[in-house]
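The following block contains the structure, expressed as C-alpha cells.
With one protein chain held back, the other chains of the complex are shown just where they sit.
Order of writing sets the chain letters: A, B and C. Residues in each chain are counted from 1.
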Amino acid sequence: MTPSTIPRHDPAHKGLASDNYAGVHPEILEAIVRANGGHQSPYGEDVYTQALQDVFRRHFGPDALAYPVFNGTAANVVSLRSMTAPWEAVVCAETAHVNTDEGGAPEVAGGIKLRTVPTPDGKLTPSLVDLQAWGFGDVHRAQPRVVSISNTTELGTVYTPEETRAVCDHAHSLGMLVHLDGARLCNAAAALDVPLRALTTDAGVDVVSFGGTKLGLMYGEAVVVLNPEAARGVEYVRKTLMQLASKMRFVSAQFEALLEGDLWLRNARHANAMARRLAAAVADVPGVRVTRAVEANGVFAVLPPDVTARLQKRFPFYTWDEVTGEVRWMCAWDTTEEDVDAFAAAVREELRGVSP
Amino acid sequence: MTPSTIPRHDPAHKGLASDNYAGVHPEILEAIVRANGGHQSPYGEDVYTQALQDVFRRHFGPDALAYPVFNGTAANVVSLRSMTAPWEAVVCAETAHVNTDEGGAPEVAGGIKLRTVPTPDGKLTPSLVDLQAWGFGDVHRAQPRVVSISNTTELGTVYTPEETRAVCDHAHSLGMLVHLDGARLCNAAAALDVPLRALTTDAGVDVVSFGGTKLGLMYGEAVVVLNPEAARGVEYVRKTLMQLASKMRFVSAQFEALLEGDLWLRNARHANAMARRLAAAVADVPGVRVTRAVEANGVFAVLPPDVTARLQKRFPFYTWDEVTGEVRWMCAWDTTEEDVDAFAAAVREELRGVSP
Amino acid sequence: MTPSTIPRHDPAHKGLASDNYAGVHPEILEAIVRANGGHQSPYGEDVYTQALQDVFRRHFGPDALAYPVFNGTAANVVSLRSMTAPWEAVVCAETAHVNTDEGGAPEVAGGIKLRTVPTPDGKLTPSLVDLQAWGFGDVHRAQPRVVSISNTTELGTVYTPEETRAVCDHAHSLGMLVHLDGARLCNAAAALDVPLRALTTDAGVDVVSFGGTKLGLMYGEAVVVLNPEAARGVEYVRKTLMQLASKMRFVSAQFEALLEGDLWLRNARHANAMARRLAAAVADVPGVRVTRAVEANGVFAVLPPDVTARLQKRFPFYTWDEVTGEVRWMCAWDTTEEDVDAFAAAVREELRGVSP
Partner (left out) sequence: MTPSTIPRHDPAHKGLASDNYAGVHPEILEAIVRANGGHQSPYGEDVYTQALQDVFRRHFGPDALAYPVFNGTAANVVSLRSMTAPWEAVVCAETAHVNTDEGGAPEVAGGIKLRTVPTPDGKLTPSLVDLQAWGFGDVHRAQPRVVSISNTTELGTVYTPEETRAVCDHAHSLGMLVHLDGARLCNAAAALDVPLRALTTDAGVDVVSFGGTKLGLMYGEAVVVLNPEAARGVEYVRKTLMQLASKMRFVSAQFEALLEGDLWLRNARHANAMARRLAAAVADVPGVRVTRAVEANGVFAVLPPDVTARLQKRFPFYTWDEVTGEVRWMCAWDTTEEDVDAFAAAVREELRGVSP
C-alpha cells in the first residue's frame, strides 16, 4: 500500500467553519465517475456541458445561458467584467464577498471599480443603491453600471423575491444592471421555499454567479446570464480570465447532478435546518447571544472570547468580528444533527467552564 | 433511473485530437475518492496540499514550492506575473501556447507584454533569445525579464537538459529569469529518460508551470517555484488571478497520486510510445509525410486535404496549418495500441480511396 | 488677421469654480518662452529636468527625486502603482480625489484597490486608518500597503505637521507607506506658514504627488519620491502609464520657475488670502452659512438654492452637495480683491432678491 492509499485525514472530523470545508456529495461524485472514460471535446464542447444548458433553463427560464467556471471569485469577476465597459463601476454592499474576500480580484484582474455602501444587514435597498448610483455622464466619476447583491448575504440574511425585485426595478430605472452573487443562492431559495427563478429571473436579475462548491460540488460555479443584453463576450472573458476548463465535462456533470433532480434543494434545506437547530440549541444558553436573523445556513453569535478560544480548539469556526467577538457558525450539506448537538453541548460545557 | 445516471457518451470513443480529450486516470480518481469525506481547511490549508510539498520536492529539489492552480493558462499567467514587475516583458517562441492559444490572457489578465521570436522547431536558443533580449534600462522598451520556453514544445519537440541549460545560463547572464511551460513536461522527461529535475532545477529553470490535466488529472496544474528569488507574492497573485481553489485537497490529492509513485512516468511513456507506434505505422504509407521529429506524444504529418477531411469524420484530430495541410495527431495516456492500429488502418484506407 | 489671432475668450472673466479655471502665471509663461529654441534631449534627458532635481531637493531634502508627469490623476496613479505590488491596496478617505474624481483611473489603469474610510473633515487619523489597515498576510484580503492622504484635503482642510506625522508613524508601524496627494500642498504650507518639507519629508511622508497646475502652471505635476525605498521602477511606471513627456523641458522649466524662488508661496498665500477675504465678506450676510473651516483657498457654504442658481449664472462655481445645497468657492492665484468683493456684493444682492 503506497502512502497515498491511506486517507490522510479523519473523515469523521467536521466543524462549523465554512460550507467549503465539506467534501463532495456522493451523488456528485458518482456523476463525475460516470462522466469519465473515453474522449470528449474539451473547453465546453462536450455533451455534458451541452446538456447542462437545458438543466439551467429549467430553473432559470428559456433565455438562461450557463458558463461554468472554476470558483466563486471567478464567477463574480467574469460576470462583472462581461457586464461593464472598462470605465464602468459596480455598486455593492461594503460587506459583499467581492469587496472583502476576493483579494482585490475585481480590481486587479478585472480593472473594475467597486463603490461600496454600508448596510445594516448585508442587503442593498433602492435608497442604499442611490448613495452611489449617481454622476451618470460625468467622466470624472467611474460610471455606475451594475448593482451587485448577494443572496444569501455574507451576514446570513436573505433577500425575498420582492426585495430583489425592488432593487432590480430601481437599478433598471437608472439604466443599470443587476448581478447576483449566488454562492449560496440555493440556501436562500430553500429558506424562502421558492424556486430559483423567483429570486433571479422573475425578480429581474440580469446575471447570476451560481454557486456549486458550497453545496457539495468538488469545484465549479457558473456564470448564468439571464438577460442576454446584459453581458457581452462572456465566452471570451471567461477564457482571458483563465476560467475555461479543459475537461469541462467534469464540471458540467456535477452541476447536472446537483440541478436535474432536487439534490440542490435537499442539500440547501438540510444545511439551513441544521443552522436553525443550532440556533435553537443555544438560544437559552446564558452567555450566548445570537446576533442576526438565522435565515439560511449561518448562525452569528456573541460569546465570551475565552469561551470562543476554547471552542475553536475543538470545532473549527471563524471569529467574524475581532472587536465585538462575534463568531460565525456555518452549517454544510454534511453537517449532522449529531454534529450540531455535540457542538451545542460543547458550548454549554465551555460556558460552564467545564472542560470536556 | 434519472437521465444523468445514464452515461451521456460512449466511453469507447477516442480520437487523436488532444491529450485533454481523455478523461481521468483510474488511480487519480481513486485518490479523489479517498480524499473525500469529513472537513478539511480550504484554500490549501488542508493536509493533502501540505503533504504535496514533499512530493514535489522529491522531484524538483529541496527548494521547490508548488502552488496548485486550476488550468494551464493560469499556471503560465500566475508564474509570469509573479516573475515580473508591471513594466517587464517575456520573451517566448512565436508558437508558444502562451502566445497563440490563451486568448490573450497574459496581456488581458496579467498586463504582460510578450516578445515573440520565430523558431524552426518551437525551441528557443541563446541566439534566438538575443533577438528580443536587449534594450535593458531603456524605459521606451518593455524590459525583457523572463525567457519562457515550453518542453515539450507545441511542435512536439523536446529540449534536452543541455539545451535547457544553455538557455538558462544565457538568460541568467543577462539578468533574466527562465519560466518553463511544462504542460507536457513529463512527456519530455519520459522521452529523454531523465528525471524531471534534469530538465528543470538542475538545468537552471526558475519557475515551472507543471501540467497535470493532459497526463490524466481531472483538473489541476501547479506553479512550481524552483528559485525562491525568482517569484514574488505567488500566493497573492494566485488569489487575485482567481486561481485559489476552495476545496484544494482534491487538486493536491490528484497530484500526489500522479507524482508519489511512477504514474506520471507510466502515463507519459505510454503516450510517447503510442506516438512512435503511429509514426512507424504510417511511415511507409504513400501520401503521408511525417513532418517533424516525433520526440514525445505528438505526430505531425501532411496528407491530402480530402483524406484529412474524411479521416476527421472518423477520428477527431486537428489541422495544424490550414495553408500547408499539416495535421497533428496527439496520443494520450489512454490511447491504446488498438486505437493506433485502427487509425493507421483508416489512414491507409482513406488514402486508397476505400471507404470503410 | 486669421481667426486664431483674435482671443477667443474674455481674459477679464473669472469665477470661483476651481483653481484650474485660471490660466498660466506670467512668470511661468516667461520660463516656457526662455526654454524654447534649439534642440534638447527629450523624455527628461534635457538640462531643465536635470536642474530641476536640485530645486526639488532644496524643498524636500537631499533624497528627493522628482518625476514630472502630465496631470494630477497621473501623479497619483504613478505614485500608487510604484508603491504597491499588484495585490496591494491603498487606504484613503472616502472623499479623496483619487476615489471620487478620477473616473476609476487607479482601478482601471493601475489595477489598484482603494479601501475607503468615512471622515468628518476629509482627514485620516491613525484610528481611522485602522478601520481598513488589517488582515495583513491574509490572501483573501487585498493587502493594505499605502495610506494616501490629501493636503489640502478636498474639503479645504489642512493637516498640520503633527497630524501628518501621526498618520505616517502609525502607517510605518504597520509596515505601510504614506502617499500624499499634494495637488494643493503649497496652499497648506502657506496656510500653516511652514516649509514644504515640514508637511512631507520631515513628517515621514514617503511619496508626494506635487501639484503645479492649480498653482499657475500650464500643465505638469510631479511624483516626488522622498523615501527611495518606497517606490519601485517609477521611471518605467511613468512610461507605461503614458506620462513620459516628450518635450519635458517645458514641464521642468515651469516647475523651476515655481519653486526656485518664492512664486509657489506668493501664489498660495494669495489664493488663501482671497478665500479668507471671501469668508469674511459673507460671514455676516444673513442666509449664508460657511460650513467648514477656511484653512486654505476654498470656502464651503450653504445658501438658498435659488440664490445659488442665480449666482452661478454670474460667477461659475460648483454645488458640492446636491442634497444639502452646500457650495464650494475656490480662489486661485489670479483671484483679485476686486473679484472677491464683486462676488460678495453679488451674494448680498441675490440674497436680497435684487437683480444686478
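Keep this in mind: a residue touches a chain if its C-beta (ideal position, glycine included) is under 8 Å from a C-beta of that chain, and two chains touch if they have at least 3 such contacts.
The structure displayed is predicted, hence computed values, not measured ones.
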Chains still shown that are in contact with the chain withheld from the display: A, B, C
Contact with the hidden chain (one of C:105, C:190, C:301 or C:327): C:105
Among C:129, C:146, C:222 or C:241, the residue in touch with the chain that has been omitted: C:241
Residues from chain B at the interface with the omitted partner, ascending: 86-87, 89, 100-104, 107-109, 111-113, 116, 139-142
Touch list for chain C against the chain that is not drawn: 2-5, 7-15, 17-18, 20-24, 29-42, 46-48, 51, 70-74, 77, 102-105, 108-109, 213-214, 218-219, 236, 239-247, 249-250, 253, 256-257, 260-261, 316, 332
Residues from chain A at the interface with the omitted partner, ascending: 43, 81, 85-87, 111, 139-140, 142-143, 232-233, 235-240, 244
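Heads up, the rule we're going with is that only the chains that are shown with their structure count from here on.
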Chain contact graph, described as a line, ring, star, complete graph or other shape: complete
Chain C against chain A, contact positions shared by both copies (same if over half, else different): same
Chain centre separation in whole Å, for chain B relative to chain A (CA means): 32
Multi-partner residues of chain C (at least 2 other chains): 86-87, 111, 139-140, 142
